[in-house]
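A protein chain is absent from this complex, but the other protein chains hold their places.
After this line comes chain A, so read on.
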Amino acid sequence: MNYFYYPGCSLTGSAREYDLATRAVLAAAGATLTEIDDWTCCGASAAAPISHLLSLSLSARNLALAEGMASDGDVLVPCSACYLNLKKAHTVLKTDADGRARINAALSAVNLTARGRGRVRHLLDVLATDLGSGGLAPLMARSLSGLSVAPYYGCQCLRPFVEFDNPERPVSMAPLIEATGADVFAWEMGARCCGAALVNTQPEAGLKRVAAILRAAKGADLIVTVCPMCQINLDAWQAKASRIAGEDLSISVLYLPQLLGLAMGLSAEALGLNLNLVILEGVREKIER
């Protein structure tokens, strides 16, 4: 399995552990990642309100670079916001001739052309569909039994494009968690919005979203995420959310590939575990054996 890898800005900064764990787990599972040369920002949620064409063109630039590297292949994206932006651009390139012409007119300023070849895939899709729990289970070197794990999907890997899971009641993480020997914590908040950038632009509203999710996860040992925005909201802002909510909402938050990597016997360093902000002692003892 070969993929063009688009890390996106978060995975070179605040989400470095997600990058490390993704590369380590996919390498251990026999998949080959080729990072897109000279990739640039997808525009995040900032470009679209300012210019729809800018948002599409920033994303399409990266697709054009991947197309220039080989004739075919899927683009693999771990960040849900990047995934959605790249997927929107890809959909316009594939299905809307006028839109494609406008994007390529813009890209001509940087001497690139995008066609919309291959597919844009979220990391969770690749883990759940291409590798699957059946493919990953034999790679598990130890069991994480006794751990209760709350799968947190967030929004943009599930909606509005319905590709690999139910956008209301997602289930694709469950078999992957079970493959590690851990239990899946039953809750209703897996697809509930974490507030996204609201913690930055409208903190009172954003922190309420975070608090509601953390409160619902009480009883689980940890939450697993598949998006740097979800991770930073639930991980880095949980102290502040606890203070505002007036109750202790602390819980360990890991990226899904970190959990898988631990069960596969990969080292804590290889998975960037020292970079997570919150791993509670009890959980650390259970996972770092």
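Basically, a contact is a pair of C-beta atoms (placed from the backbone, for glycine too) under 8 Å apart; a residue touches a chain by one contact, two chains touch by 3 or more; residues count from 1.
FYI, contacts and distances are computed from a predicted model.
The listed options are "L-lactate dehydrogenase complex protein LldF", "4Fe-4S ferredoxin-type domain-containing protein", "Electron transfer flavoprotein subunit beta" or "ATPase", and the UniProt record of the chain not shown names that protein "4Fe-4S ferredoxin-type domain-containing protein". Among the residues A:2, A:32, A:113 or A:202, only A:202 touches the chain that is left out of the figure. Contact with the chain not shown here comes from a single listed residue; of A:92, A:216 or A:260, that residue is A:92.
Of the candidate positions A:21, A:107, A:149 or A:173, contact with the unshown chain belongs to A:107. Contact with the chain not shown here comes from a single listed residue; of A:12, A:113 or A:145, that residue is A:12. What chain A contributes to its contact with the hidden chain is residues 9, 12-16, 38, 40-41, 43-54, 57-58, 61, 92, 96, 98-99, 102, 105-110, 155-156, 159-160, 167-168, 192-193, 195-198, 200-206, 208-209, 236-237, 240, 275, 277.
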